[in-house]
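Here the complex is missing one protein chain, while the rest keep their positions.
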Amino acid sequence: MAIVTLLTDSGESDHYVAAIKARIITINPGIRVEDISHKIKPSDIGHAAFVLRAVFRDFPKGTVHLVGVDSTGNRGDAFIALQLEDHFFVGCDNGLFGLISDRSHQQLVELNTINAISTTFPERDVFAPAAVKLASGVSITNLGKPMPNFRKMIDRQVKATKKQITGTVIRVDGMGNLITNIPKDAFDILSNGKQYTVQFGGEKFRRIHTQYNQAEQGECFIVFNSLGLLEVGIYKGNAAELLGLDYDSTVSILFEE
Amino acid sequence: MAIVTLLTDSGESDHYVAAIKARIITINPGIRVEDISHKIKPSDIGHAAFVLRAVFRDFPKGTVHLVGVDSTGNRGDAFIALQLEDHFFVGCDNGLFGLISDRSHQQLVELNTINAISTTFPERDVFAPAAVKLASGVSITNLGKPMPNFRKMIDRQVKATKKQITGTVIRVDGMGNLITNIPKDAFDILSNGKQYTVQFGGEKFRRIHTQYNQAEQGECFIVFNSLGLLEVGIYKGNAAELLGLDYDSTVSILFEE
Partner (left out) sequence: MAIVTLLTDSGESDHYVAAIKARIITINPGIRVEDISHKIKPSDIGHAAFVLRAVFRDFPKGTVHLVGVDSTGNRGDAFIALQLEDHFFVGCDNGLFGLISDRSHQQLVELNTINAISTTFPERDVFAPAAVKLASGVSITNLGKPMPNFRKMIDRQVKATKKQITGTVIRVDGMGNLITNIPKDAFDILSNGKQYTVQFGGEKFRRIHTQYNQAEQGECFIVFNSLGLLEVGIYKGNAAELLGLDYDSTVSILFEE
(Lines give C-alpha, C1' and ligand atoms only; values in the text may rest on other atoms or scores of the structure.)
Protein backbone atom coordinates (compact mmCIF):
# COMPACT_ATOMS: atom_id res chain seq x y z
CA MET A 1 0.00 0.00 0.00
CA ALA A 2 1.32 3.40 -0.98
CA ILE A 3 1.69 5.88 1.87
CA VAL A 4 2.21 9.63 1.63
CA THR A 5 2.90 11.44 4.89
CA LEU A 6 2.34 15.16 5.36
CA LEU A 7 4.46 17.48 7.49
CA THR A 8 3.63 21.17 7.23
CA ASP A 9 3.68 24.48 9.04
CA SER A 10 0.22 25.31 7.71
CA GLY A 11 -1.72 24.93 10.95
CA GLU A 12 -5.18 23.43 11.10
CA SER A 13 -7.54 26.39 10.90
CA ASP A 14 -7.24 26.97 7.16
CA HIS A 15 -7.89 25.17 3.90
CA TYR A 16 -4.24 24.49 3.09
CA VAL A 17 -3.84 20.96 4.47
CA ALA A 18 -7.19 19.78 3.11
CA ALA A 19 -6.26 21.18 -0.30
CA ILE A 20 -3.07 19.10 -0.36
CA LYS A 21 -4.93 15.95 0.69
CA ALA A 22 -7.71 16.57 -1.80
CA ARG A 23 -5.18 16.89 -4.60
CA ILE A 24 -3.51 13.62 -3.63
CA ILE A 25 -6.67 11.54 -3.37
CA THR A 26 -8.13 13.10 -6.51
CA ILE A 27 -5.09 11.97 -8.51
CA ASN A 28 -4.87 8.55 -6.87
CA PRO A 29 -7.63 7.48 -4.46
CA GLY A 30 -5.65 4.38 -3.52
CA ILE A 31 -3.07 6.32 -1.55
CA ARG A 32 -3.09 6.33 2.24
CA VAL A 33 -2.37 9.84 3.52
CA GLU A 34 -0.98 10.08 7.05
CA ASP A 35 -0.39 13.31 8.94
CA ILE A 36 2.90 13.65 10.76
CA SER A 37 2.17 17.17 11.99
CA HIS A 38 0.78 20.46 10.75
CA LYS A 39 1.81 22.30 13.89
CA ILE A 40 5.39 23.01 12.92
CA LYS A 41 6.16 26.58 13.89
CA PRO A 42 5.91 28.72 10.72
CA SER A 43 9.09 28.39 8.62
CA ASP A 44 10.91 26.62 11.50
CA ILE A 45 13.19 24.25 9.62
CA GLY A 46 14.83 23.02 12.82
CA HIS A 47 11.52 22.02 14.38
CA ALA A 48 10.43 20.23 11.21
CA ALA A 49 13.75 18.46 10.75
CA PHE A 50 13.72 17.21 14.35
CA VAL A 51 10.24 15.73 13.96
CA LEU A 52 10.91 14.21 10.55
CA ARG A 53 14.25 12.72 11.61
CA ALA A 54 12.60 11.25 14.71
CA VAL A 55 9.84 9.44 12.88
CA PHE A 56 10.42 8.82 9.18
CA ARG A 57 12.14 5.47 9.71
CA ASP A 58 9.11 4.19 11.64
CA PHE A 59 7.15 4.19 8.38
CA PRO A 60 7.61 1.38 5.86
CA LYS A 61 10.46 1.75 3.40
CA GLY A 62 9.26 3.38 0.21
CA THR A 63 6.98 5.80 2.06
CA VAL A 64 6.82 9.26 0.48
CA HIS A 65 7.17 12.19 2.88
CA LEU A 66 5.70 15.45 1.57
CA VAL A 67 7.28 18.31 3.50
CA GLY A 68 5.50 21.65 3.31
CA VAL A 69 7.55 23.69 5.77
CA ASP A 70 9.06 26.99 4.63
CA SER A 71 8.03 25.77 1.20
CA THR A 72 8.93 28.88 -0.69
CA GLY A 73 12.28 29.09 1.10
CA ASN A 74 14.52 31.81 -0.21
CA ARG A 75 14.60 33.12 -3.75
CA GLY A 76 16.19 30.54 -5.98
CA ASP A 77 15.63 27.51 -3.73
CA ALA A 78 14.70 24.55 -5.91
CA PHE A 79 11.77 22.20 -5.43
CA ILE A 80 13.29 18.74 -5.06
CA ALA A 81 12.59 15.04 -4.61
CA LEU A 82 15.13 12.73 -3.03
CA GLN A 83 15.57 9.15 -1.97
CA LEU A 84 17.35 8.71 1.36
CA GLU A 85 17.57 5.59 3.53
CA ASP A 86 15.03 3.99 1.14
CA HIS A 87 12.42 6.68 1.87
CA PHE A 88 11.29 9.40 -0.53
CA PHE A 89 11.04 13.09 0.33
CA VAL A 90 9.47 15.93 -1.63
CA GLY A 91 9.81 19.60 -0.71
CA CYS A 92 11.81 22.78 -0.97
CA ASP A 93 15.61 22.74 -0.88
CA ASN A 94 15.71 25.19 2.03
CA GLY A 95 18.19 23.25 4.16
CA LEU A 96 15.69 21.07 6.02
CA PHE A 97 16.59 17.79 4.32
CA GLY A 98 20.24 18.22 5.24
CA LEU A 99 19.25 17.87 8.91
CA ILE A 100 17.28 14.62 8.86
CA SER A 101 19.97 12.01 8.25
CA ASP A 102 23.72 11.60 8.34
CA ARG A 103 23.62 9.27 5.35
CA SER A 104 24.15 10.25 1.74
CA HIS A 105 21.12 10.47 -0.49
CA GLN A 106 20.48 7.69 -2.99
CA GLN A 107 18.88 9.85 -5.66
CA LEU A 108 18.09 13.53 -6.02
CA VAL A 109 16.23 15.51 -8.67
CA GLU A 110 15.05 19.06 -9.14
CA LEU A 111 11.33 18.82 -9.81
CA ASN A 112 10.67 19.57 -13.41
CA THR A 113 7.30 21.20 -13.81
CA ILE A 114 5.77 24.24 -15.34
CA ASN A 115 3.76 24.69 -12.14
CA ALA A 116 6.92 25.25 -10.16
CA ILE A 117 7.28 28.62 -11.79
CA SER A 118 3.75 29.89 -11.64
CA THR A 119 2.11 28.62 -8.47
CA THR A 120 2.05 30.29 -5.07
CA PHE A 121 0.88 27.02 -3.46
CA PRO A 122 3.69 24.54 -4.25
CA GLU A 123 2.57 22.00 -1.63
CA ARG A 124 -0.64 21.43 -3.56
CA ASP A 125 0.45 22.16 -7.11
CA VAL A 126 4.00 20.76 -7.20
CA PHE A 127 4.73 18.56 -4.18
CA ALA A 128 1.41 16.66 -4.13
CA PRO A 129 1.54 15.52 -7.78
CA ALA A 130 5.21 14.55 -7.39
CA ALA A 131 4.48 12.62 -4.18
CA VAL A 132 1.63 10.77 -5.86
CA LYS A 133 3.88 9.79 -8.74
CA LEU A 134 6.53 8.41 -6.39
CA ALA A 135 3.92 6.60 -4.29
CA SER A 136 2.42 5.17 -7.47
CA GLY A 137 5.74 3.66 -8.52
CA VAL A 138 7.03 6.23 -11.00
CA SER A 139 10.82 6.38 -10.96
CA ILE A 140 12.26 9.44 -9.25
CA THR A 141 14.42 10.06 -12.31
CA ASN A 142 11.25 10.76 -14.30
CA LEU A 143 10.34 13.66 -12.02
CA GLY A 144 13.11 16.04 -12.96
CA LYS A 145 16.75 16.48 -13.74
CA PRO A 146 19.38 15.04 -11.38
CA MET A 147 21.14 17.42 -8.97
CA PRO A 148 24.48 16.67 -7.33
CA ASN A 149 23.56 17.85 -3.84
CA PHE A 150 20.92 19.49 -1.73
CA ARG A 151 21.53 22.28 0.75
CA LYS A 152 23.25 21.28 3.98
CA MET A 153 23.57 23.43 7.07
CA ILE A 154 25.77 22.70 10.03
CA ASP A 155 23.67 21.41 12.89
CA ARG A 156 24.42 22.03 16.56
CA GLN A 157 27.29 19.75 17.52
CA VAL A 158 27.95 17.86 20.73
CA LYS A 159 31.39 18.36 22.30
CA ALA A 160 32.65 15.12 23.80
CA THR A 161 35.92 14.53 25.65
CA LYS A 162 37.02 12.02 28.27
CA LYS A 163 36.07 14.55 30.94
CA GLN A 164 32.71 15.73 29.71
CA ILE A 165 29.99 15.79 27.10
CA THR A 166 28.33 19.13 26.37
CA GLY A 167 25.23 19.39 24.24
CA THR A 168 22.23 21.64 23.75
CA VAL A 169 18.47 21.38 23.91
CA ILE A 170 17.35 20.76 20.33
CA ARG A 171 13.62 20.42 20.99
CA VAL A 172 11.21 21.43 23.72
CA ASP A 173 8.34 19.03 23.16
CA GLY A 174 4.66 19.73 23.66
CA MET A 175 4.80 18.54 27.27
CA GLY A 176 7.74 20.82 28.07
CA ASN A 177 10.35 18.06 28.09
CA LEU A 178 13.82 19.11 26.97
CA ILE A 179 15.40 16.86 24.36
CA THR A 180 19.13 17.34 23.86
CA ASN A 181 21.50 16.26 21.12
CA ILE A 182 23.60 14.14 23.54
CA PRO A 183 23.52 10.57 22.21
CA LYS A 184 23.43 7.49 24.40
CA ASP A 185 26.20 5.78 22.45
CA ALA A 186 28.67 8.60 23.18
CA PHE A 187 27.74 8.42 26.86
CA ASP A 188 28.12 4.65 26.93
CA ILE A 189 31.63 4.85 25.49
CA LEU A 190 32.86 7.75 27.62
CA SER A 191 31.21 6.93 30.95
CA ASN A 192 32.70 3.46 31.09
CA GLY A 193 31.50 2.84 34.63
CA LYS A 194 32.65 6.23 35.95
CA GLN A 195 30.64 8.40 38.33
CA TYR A 196 29.16 11.43 36.61
CA THR A 197 27.18 14.62 37.15
CA VAL A 198 24.51 15.90 34.78
CA GLN A 199 24.29 19.70 34.82
CA PHE A 200 21.77 22.14 33.35
CA GLY A 201 20.50 25.50 34.58
CA GLY A 202 21.60 25.56 38.20
CA GLU A 203 20.78 21.87 38.68
CA LYS A 204 23.12 18.93 39.24
CA PHE A 205 22.14 15.27 39.21
CA ARG A 206 24.22 12.15 39.67
CA ARG A 207 21.87 9.65 38.07
CA ILE A 208 20.36 8.96 34.67
CA HIS A 209 17.08 7.06 34.91
CA THR A 210 16.05 4.22 32.64
CA GLN A 211 12.33 5.04 32.96
CA TYR A 212 10.43 8.31 33.29
CA ASN A 213 8.51 7.02 36.29
CA GLN A 214 11.64 6.44 38.33
CA ALA A 215 11.10 10.09 39.20
CA GLU A 216 8.17 10.96 41.43
CA GLN A 217 5.58 13.45 40.21
CA GLY A 218 7.18 16.92 40.27
CA GLU A 219 10.72 15.55 40.39
CA CYS A 220 13.31 15.89 37.68
CA PHE A 221 13.89 12.91 35.40
CA ILE A 222 16.88 12.38 33.13
CA VAL A 223 16.62 9.56 30.58
CA PHE A 224 18.03 8.48 27.28
CA ASN A 225 14.76 8.55 25.37
CA SER A 226 13.39 6.39 22.56
CA LEU A 227 15.51 8.35 20.07
CA GLY A 228 18.66 7.52 22.03
CA LEU A 229 19.01 11.17 23.10
CA LEU A 230 19.40 12.60 26.59
CA GLU A 231 16.10 14.09 27.72
CA VAL A 232 15.45 16.15 30.82
CA GLY A 233 12.02 16.80 32.27
CA ILE A 234 9.79 17.15 35.29
CA TYR A 235 7.66 14.05 35.74
CA LYS A 236 4.06 15.07 35.02
CA GLY A 237 5.20 18.69 34.90
CA ASN A 238 6.48 21.22 32.39
CA ALA A 239 10.26 21.34 32.63
CA ALA A 240 10.69 24.20 30.18
CA GLU A 241 8.59 26.40 32.46
CA LEU A 242 9.78 25.03 35.79
CA LEU A 243 13.50 24.82 35.04
CA GLY A 244 13.65 27.95 32.91
CA LEU A 245 15.40 26.09 30.10
CA ASP A 246 14.61 26.52 26.43
CA TYR A 247 15.71 25.62 22.94
CA ASP A 248 19.52 25.91 22.72
CA SER A 249 20.12 25.76 26.50
CA THR A 250 23.30 23.91 27.47
CA VAL A 251 23.28 20.48 29.15
CA SER A 252 26.52 18.81 30.27
CA ILE A 253 27.62 15.47 31.65
CA LEU A 254 30.86 15.66 33.67
CA PHE A 255 32.74 12.44 34.34
CA GLU A 256 34.78 11.96 37.49
CA GLU A 257 38.37 10.75 37.28
CA MET B 1 -14.61 5.73 -3.57
CA ALA B 2 -17.05 7.65 -1.42
CA ILE B 3 -15.58 10.59 0.49
CA VAL B 4 -17.16 12.50 3.36
CA THR B 5 -15.29 15.59 4.55
CA LEU B 6 -15.75 17.11 7.98
CA LEU B 7 -15.64 20.81 8.80
CA THR B 8 -16.59 21.73 12.36
CA ASP B 9 -16.10 24.25 15.13
CA SER B 10 -15.87 21.45 17.69
CA GLY B 11 -12.17 21.69 18.45
CA GLU B 12 -10.00 18.64 19.05
CA SER B 13 -9.98 18.19 22.81
CA ASP B 14 -13.43 16.62 23.11
CA HIS B 15 -15.32 13.56 21.91
CA TYR B 16 -17.45 15.39 19.36
CA VAL B 17 -15.42 14.86 16.19
CA ALA B 18 -14.68 11.21 16.99
CA ALA B 19 -18.38 10.63 17.63
CA ILE B 20 -19.26 11.93 14.16
CA LYS B 21 -16.59 9.77 12.52
CA ALA B 22 -17.59 6.72 14.53
CA ARG B 23 -21.19 7.12 13.41
CA ILE B 24 -20.16 7.37 9.77
CA ILE B 25 -17.88 4.35 9.72
CA THR B 26 -20.30 2.30 11.78
CA ILE B 27 -23.02 2.85 9.19
CA ASN B 28 -20.71 2.37 6.20
CA PRO B 29 -17.12 1.25 6.81
CA GLY B 30 -16.29 1.78 3.14
CA ILE B 31 -16.41 5.55 3.40
CA ARG B 32 -13.22 7.61 3.45
CA VAL B 33 -13.54 10.38 6.02
CA GLU B 34 -11.30 13.42 5.51
CA ASP B 35 -10.95 16.31 7.93
CA ILE B 36 -11.04 19.78 6.46
CA SER B 37 -10.73 21.52 9.83
CA HIS B 38 -12.13 21.33 13.34
CA LYS B 39 -10.52 24.60 14.36
CA ILE B 40 -13.19 26.92 13.01
CA LYS B 41 -13.80 29.60 15.61
CA PRO B 42 -16.99 28.63 17.50
CA SER B 43 -20.10 29.59 15.50
CA ASP B 44 -17.99 31.66 13.05
CA ILE B 45 -19.90 31.19 9.81
CA GLY B 46 -17.59 33.55 7.94
CA HIS B 47 -14.47 31.60 8.89
CA ALA B 48 -16.08 28.30 7.94
CA ALA B 49 -17.45 29.61 4.65
CA PHE B 50 -14.06 30.99 3.66
CA VAL B 51 -12.34 27.66 4.28
CA LEU B 52 -15.04 25.58 2.61
CA ARG B 53 -15.24 27.86 -0.44
CA ALA B 54 -11.45 27.74 -0.75
CA VAL B 55 -11.17 23.97 -0.81
CA PHE B 56 -14.34 22.08 -1.67
CA ARG B 57 -13.68 22.09 -5.42
CA ASP B 58 -10.28 20.43 -4.83
CA PHE B 59 -12.12 17.26 -3.81
CA PRO B 60 -13.58 14.95 -6.45
CA LYS B 61 -17.06 15.79 -7.70
CA GLY B 62 -19.67 13.91 -5.72
CA THR B 63 -17.81 14.40 -2.43
CA VAL B 64 -20.11 14.96 0.55
CA HIS B 65 -19.14 17.83 2.85
CA LEU B 66 -20.55 17.54 6.37
CA VAL B 67 -20.52 20.99 7.95
CA GLY B 68 -20.86 21.13 11.72
CA VAL B 69 -20.36 24.84 12.35
CA ASP B 70 -23.00 26.76 14.30
CA SER B 71 -25.03 23.60 13.80
CA THR B 72 -27.96 24.61 15.90
CA GLY B 73 -28.05 28.06 14.28
CA ASN B 74 -30.99 30.14 15.35
CA ARG B 75 -34.39 28.86 16.37
CA GLY B 76 -36.22 27.59 13.32
CA ASP B 77 -33.16 27.06 11.10
CA ALA B 78 -33.66 23.89 9.09
CA PHE B 79 -31.21 21.02 8.70
CA ILE B 80 -30.56 20.74 4.98
CA ALA B 81 -28.75 18.85 2.25
CA LEU B 82 -27.89 20.47 -1.04
CA GLN B 83 -26.12 19.75 -4.29
CA LEU B 84 -24.02 22.64 -5.58
CA GLU B 85 -21.37 22.58 -8.32
CA ASP B 86 -21.72 18.77 -8.31
CA HIS B 87 -20.72 18.54 -4.63
CA PHE B 88 -23.03 17.63 -1.75
CA PHE B 89 -23.32 19.58 1.50
CA VAL B 90 -25.10 18.67 4.71
CA GLY B 91 -25.57 21.06 7.62
CA CYS B 92 -27.67 23.76 9.21
CA ASP B 93 -29.33 26.47 7.13
CA ASN B 94 -27.68 29.23 9.16
CA GLY B 95 -26.44 31.28 6.20
CA LEU B 96 -23.09 29.55 5.74
CA PHE B 97 -23.93 27.79 2.49
CA GLY B 98 -24.96 31.07 0.89
CA LEU B 99 -21.33 32.23 1.16
CA ILE B 100 -19.49 29.34 -0.51
CA SER B 101 -20.44 29.74 -4.15
CA ASP B 102 -21.98 32.25 -6.53
CA ARG B 103 -23.72 29.50 -8.46
CA SER B 104 -27.27 28.34 -7.95
CA HIS B 105 -27.84 25.06 -6.15
CA GLN B 106 -28.78 22.01 -8.18
CA GLN B 107 -30.93 20.37 -5.53
CA LEU B 108 -31.98 21.27 -2.00
CA VAL B 109 -33.95 19.40 0.64
CA GLU B 110 -34.87 19.90 4.26
CA LEU B 111 -33.66 16.79 6.06
CA ASN B 112 -36.60 14.69 7.03
CA THR B 113 -35.89 12.84 10.22
CA ILE B 114 -37.41 12.31 13.59
CA ASN B 115 -33.95 12.84 15.08
CA ALA B 116 -33.88 16.40 13.85
CA ILE B 117 -36.43 17.28 16.47
CA SER B 118 -35.07 15.43 19.46
CA THR B 119 -31.28 15.43 19.30
CA THR B 120 -28.92 18.00 20.76
CA PHE B 121 -26.05 16.58 18.66
CA PRO B 122 -27.25 17.01 15.06
CA GLU B 123 -23.77 16.52 13.55
CA ARG B 124 -23.75 12.92 14.78
CA ASP B 125 -27.44 12.09 14.78
CA VAL B 126 -28.71 13.92 11.69
CA PHE B 127 -25.85 15.10 9.46
CA ALA B 128 -23.73 11.93 9.65
CA PRO B 129 -26.50 9.51 8.60
CA ALA B 130 -27.56 11.89 5.81
CA ALA B 131 -23.95 12.26 4.61
CA VAL B 132 -23.50 8.50 4.58
CA LYS B 133 -26.65 8.07 2.50
CA LEU B 134 -25.46 10.62 -0.07
CA ALA B 135 -21.97 9.11 -0.16
CA SER B 136 -23.51 5.67 -0.58
CA GLY B 137 -25.45 6.76 -3.65
CA VAL B 138 -28.90 7.47 -2.22
CA SER B 139 -30.65 10.23 -4.15
CA ILE B 140 -30.79 13.55 -2.33
CA THR B 141 -34.52 13.68 -2.99
CA ASN B 142 -34.94 10.67 -0.72
CA LEU B 143 -33.50 12.57 2.24
CA GLY B 144 -36.28 15.08 2.74
CA LYS B 145 -38.73 17.42 1.13
CA PRO B 146 -37.53 19.92 -1.47
CA MET B 147 -37.02 23.55 -0.40
CA PRO B 148 -36.95 26.47 -2.82
CA ASN B 149 -33.97 28.26 -1.29
CA PHE B 150 -31.48 28.28 1.53
CA ARG B 151 -30.53 31.33 3.55
CA LYS B 152 -28.31 33.86 1.82
CA MET B 153 -26.54 36.74 3.49
CA ILE B 154 -24.86 39.61 1.71
CA ASP B 155 -21.11 39.09 1.81
CA ARG B 156 -18.59 41.92 1.99
CA GLN B 157 -18.42 43.45 -1.49
CA VAL B 158 -15.47 44.83 -3.39
CA LYS B 159 -15.89 48.35 -4.79
CA ALA B 160 -14.25 48.61 -8.19
CA THR B 161 -14.04 51.67 -10.43
CA LYS B 162 -11.61 52.76 -13.12
CA LYS B 163 -9.72 54.70 -10.46
CA GLN B 164 -9.53 52.17 -7.66
CA ILE B 165 -10.47 48.84 -6.17
CA THR B 166 -11.32 48.77 -2.47
CA GLY B 167 -11.75 45.52 -0.60
CA THR B 168 -11.47 44.14 2.91
CA VAL B 169 -9.52 41.46 4.72
CA ILE B 170 -11.82 38.42 4.76
CA ARG B 171 -9.44 35.99 6.47
CA VAL B 172 -6.36 36.24 8.67
CA ASP B 173 -4.78 32.84 8.19
CA GLY B 174 -2.88 30.82 10.77
CA MET B 175 0.42 32.38 9.73
CA GLY B 176 -0.95 35.91 10.07
CA ASN B 177 -1.30 36.53 6.33
CA LEU B 178 -4.15 38.84 5.34
CA ILE B 179 -6.37 37.52 2.57
CA THR B 180 -8.64 40.09 0.95
CA ASN B 181 -11.69 39.77 -1.26
CA ILE B 182 -9.99 41.64 -4.15
CA PRO B 183 -10.00 39.27 -7.13
CA LYS B 184 -7.20 39.04 -9.66
CA ASP B 185 -9.58 39.16 -12.60
CA ALA B 186 -10.97 42.56 -11.55
CA PHE B 187 -7.40 43.84 -11.16
CA ASP B 188 -6.38 42.47 -14.55
CA ILE B 189 -9.26 44.24 -16.29
CA LEU B 190 -8.92 47.57 -14.48
CA SER B 191 -5.14 47.88 -14.25
CA ASN B 192 -4.67 47.45 -17.97
CA GLY B 193 -0.98 48.28 -17.81
CA LYS B 194 -1.43 51.34 -15.57
CA GLN B 195 0.84 52.20 -12.65
CA TYR B 196 -0.84 51.56 -9.30
CA THR B 197 -0.44 51.87 -5.55
CA VAL B 198 -1.57 49.25 -3.05
CA GLN B 199 -2.60 50.81 0.28
CA PHE B 200 -3.39 49.31 3.68
CA GLY B 201 -2.79 50.58 7.19
CA GLY B 202 -0.30 53.39 6.68
CA GLU B 203 1.60 51.42 4.03
CA LYS B 204 1.88 52.07 0.29
CA PHE B 205 3.41 49.74 -2.26
CA ARG B 206 3.79 50.07 -6.00
CA ARG B 207 4.28 46.42 -6.86
CA ILE B 208 2.35 43.17 -6.66
CA HIS B 209 4.64 40.14 -6.48
CA THR B 210 4.08 36.90 -8.34
CA GLN B 211 5.80 34.80 -5.65
CA TYR B 212 5.97 35.10 -1.86
CA ASN B 213 9.74 34.81 -1.89
CA GLN B 214 10.18 37.89 -4.04
CA ALA B 215 10.06 39.61 -0.66
CA GLU B 216 13.00 39.15 1.67
CA GLN B 217 12.41 37.76 5.16
CA GLY B 218 10.67 40.46 7.21
CA GLU B 219 9.56 42.42 4.15
CA CYS B 220 6.00 42.92 3.01
CA PHE B 221 4.74 40.75 0.16
CA ILE B 222 1.63 41.38 -1.92
CA VAL B 223 0.47 38.55 -4.18
CA PHE B 224 -2.60 37.25 -5.88
CA ASN B 225 -2.73 33.92 -4.08
CA SER B 226 -3.78 30.44 -5.19
CA LEU B 227 -7.44 31.45 -4.71
CA GLY B 228 -6.99 34.38 -7.08
CA LEU B 229 -7.37 36.84 -4.19
CA LEU B 230 -5.05 39.67 -3.16
CA GLU B 231 -3.04 38.62 -0.11
CA VAL B 232 -0.78 40.79 2.01
CA GLY B 233 1.81 39.44 4.42
CA ILE B 234 5.25 39.69 5.95
CA TYR B 235 7.54 37.04 4.50
CA LYS B 236 8.29 34.56 7.29
CA GLY B 237 6.57 36.92 9.72
CA ASN B 238 3.11 37.58 11.13
CA ALA B 239 1.55 40.43 9.19
CA ALA B 240 -1.57 40.67 11.35
CA GLU B 241 0.64 41.41 14.36
CA LEU B 242 3.29 43.46 12.59
CA LEU B 243 1.02 45.59 10.41
CA GLY B 244 -1.79 45.93 12.94
CA LEU B 245 -4.37 44.79 10.41
CA ASP B 246 -7.21 42.40 11.15
CA TYR B 247 -10.35 40.86 9.76
CA ASP B 248 -12.37 43.56 7.95
CA SER B 249 -9.44 45.99 7.54
CA THR B 250 -9.53 47.94 4.28
CA VAL B 251 -7.09 47.33 1.42
CA SER B 252 -7.14 49.49 -1.73
CA ILE B 253 -5.48 49.53 -5.12
CA LEU B 254 -5.35 53.02 -6.69
CA PHE B 255 -4.69 53.28 -10.40
CA GLU B 256 -2.86 56.24 -11.88
CA GLU B 257 -4.33 58.12 -14.83
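Lettered A and B in written order, each chain numbered from 1.
Keep this in mind: a residue touches a chain if its C-beta (ideal position, glycine included) is under 8 Å from a C-beta of that chain, and two chains touch if they have at least 3 such contacts.
Just so it is clear, the structure is predicted and the values come from calculations on it, not from any experiment.
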Per the touch definition above, residue among B:Ser10, B:Asn213 or B:Ser226 touching the missing chain: B:Ser10
Touch residues of chain A, complete complex, unshown partner: 1, 3, 5, 12, 32, 34-41, 47, 50-52, 54-55, 58-60, 171, 173-175, 210-214, 217, 223-226, 236, 238
Contacts of chain B with the absent chain, listed as residue ranges: 9-19, 21-23, 25-26, 29, 42-43, 70, 72-75, 77, 118-121, 124-125
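Please note the rule applied: only the chains that are shown with their structure count from here on.
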Chain A and chain B: spacing of chain centres that average the CA atoms, whole Å: 32
